[in-house]
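Can you keep this structure in mind? I'll have questions shortly.
Excerpt of the complex: some chains, original placement.
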Amino acid sequence: MWIYEKKLQYPVRVSKCDPRMAKLLIEQYGGSDGELAAALRYLNQRYSIPDKVIGLLTDIGTEEFAHLEMIATMVYKLTKDATPEQLEEAGLGPHYVNHNRALFYENAAGVPWTAAYIAAKGDPIADLYEDIAAEEKARATYQWLIDLTDDVDLIDSLKFLREREIVHAQRFKEAVEMLKDERDRQKIF
Amino acid sequence: MWIYEKKLQYPVRVSKCDPRMAKLLIEQYGGSDGELAAALRYLNQRYSIPDKVIGLLTDIGTEEFAHLEMIATMVYKLTKDATPEQLEEAGLGPHYVNHNRALFYENAAGVPWTAAYIAAKGDPIADLYEDIAAEEKARATYQWLIDLTDDVDLIDSLKFLREREIVHAQRFKEAVEMLKDERDRQKIF
Amino acid sequence: MWIYEKKLQYPVRVSKCDPRMAKLLIEQYGGSDGELAAALRYLNQRYSIPDKVIGLLTDIGTEEFAHLEMIATMVYKLTKDATPEQLEEAGLGPHYVNHNRALFYENAAGVPWTAAYIAAKGDPIADLYEDIAAEEKARATYQWLIDLTDDVDLIDSLKFLREREIVHAQRFKEAVEMLKDERDRQKIF
């Protein structure tokens, strides 16, 4: 079970009301390679992965929920002072007529999140490569988002998140090598 | 952010290996009215709901993740000792060839979870009725699951979860009345 | 069975060709809380609901089809004289290349309607809360649409529809209280 602590993993600041950037950021909230996909993917694999990797999946999965909360906070801050007209101007008209200023688990084009984005194979090597790929894809998405803003405060938060994905990818690569070594040792003896 | 505590909200016991019941229980893991839908629904609404309801949504949303973990544990315990043939016999053949014994966010028919199951309107009254309906629907699902098993250990856990949904529904009904009272008071003055 | 009567439930007028508003209105045609979702939800629940509520579901479900026709008429009137360029300018380029000026059951972002938006639990209390929530959500959507237009003719039709959702919500709330009273009486005797 989880206990909620009322703070963000890393401070989130935005320089200005910017619904245009909010629309794009939603990709990391409810998009194919966003934080929801990451958190749910790792926590789900815990039951069939070898014991020694469970802790890693729990830690990273739980951290991804903290990232999801950071993204939500960014989107909220970027839109809370926008008028309906400004939201529509930024391409959020379709979002507004359904959700007003509420968030939703959708990608930047407005497509709802689906579990079809993630995999769980019950094969530890395959699952860890799935996880490495997930982190590499999330890293790329953060880069494409940074490309489209010059808000230094926002960039600071996005760079923190991108860096965390790189660290996670490294941890998963170490885990897969460990499991492969073990598998090879078992074949020998 | 959330901190993981390595214990279940309520103990989960199952009387026997029973993949048939596991297949049905997956409905509350990744089905339309399951625990994932509940947790994600409430936590997502926090940003646009009036301040005085945020705590309620955070508390219940966080608890639903604990329920999700309980369901996952049940499914795992019901299937971990089953042979591939027993899994197929129980209707889990299609699950096995994709996921082996890993869990997945799908309903009992094998349809992946989608955010289309949930709503966020940015209207506090509408959002709270969405939440009341969600709890009433989850309560019904637990009842239909209980109808299909005679495993007393499993029934004990399912009754606990059903009871929690009833409590949550009550809390949401109180919240909607509070907001309506407030709205009416504001209209008068 | 149904008999078609060649008139609208309430007159639909629009002040000008306005494809931008048409794009947004499509939310109530094929969106998650639109008229199609409402009509199909209520008519589908009729078979497992207690007899005394069947008539209510049939009446409201049938009326929602009349609303669907009103929305279709609005969208058609708002777009029929627009050039392809004007449609694209209004964000309807993706719609045009697939559908030209035909309507489609999609939301304002262009996502096709899915039955995942609606529920049927076979539990009368849960089903009626689902219906109350549906009406509250549709009411909110009409409000968000009204926020984004100043076409007085269109607003007149939208206010009529919003008002009907409020009436329906009230009818469903009465029905759920009636069923709960009855359930409580049955427990006593």
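Every chain is named by a letter (A, B and C) in the order it is written, and numbering of its residues begins at 1.
Throughout what follows, a residue touches a chain if its C-beta (ideal position, glycine included) is under 8 Å from a C-beta of that chain, and two chains touch if they have at least 3 such contacts.
This is a predicted model, so every value here is computed, not measured.
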Identical protein chains in the complete assembly, only 3 of which are shown: 6
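Methods note: only the chains that are shown with their structure count from here on.
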Homomeric contact chain A-chain B: same or different residue positions, threshold half: same
Chain centre separation in whole Å, for chain C relative to chain A (CA means): 34
Euclidean distance of C-alpha centroids - chain B vs chain C, Å: 28
Rounded Å distance between chain A and chain B, as computed from the means of their C-alpha atoms: 22
Multi-partner residues of chain C (at least 2 other chains): 32-33, 140-141, 144
Complex interface listing, chain C residues touching chain A: 23-24, 27, 31-33, 91, 107-111, 140-141, 144-145, 147-148
Residues of chain B that touch chain A when the two form their complex: 1-5, 7-9, 30, 36, 40, 44-45, 47-48, 58-59, 62, 65-66, 69, 72-73, 75-76, 98-106, 112-116, 118, 120-123, 127
Residues of chain C that touch chain B when the two form their complex: 32-33, 114, 116-117, 119, 121-123, 125-126, 129-130, 132-133, 136-137, 139-141, 143-144
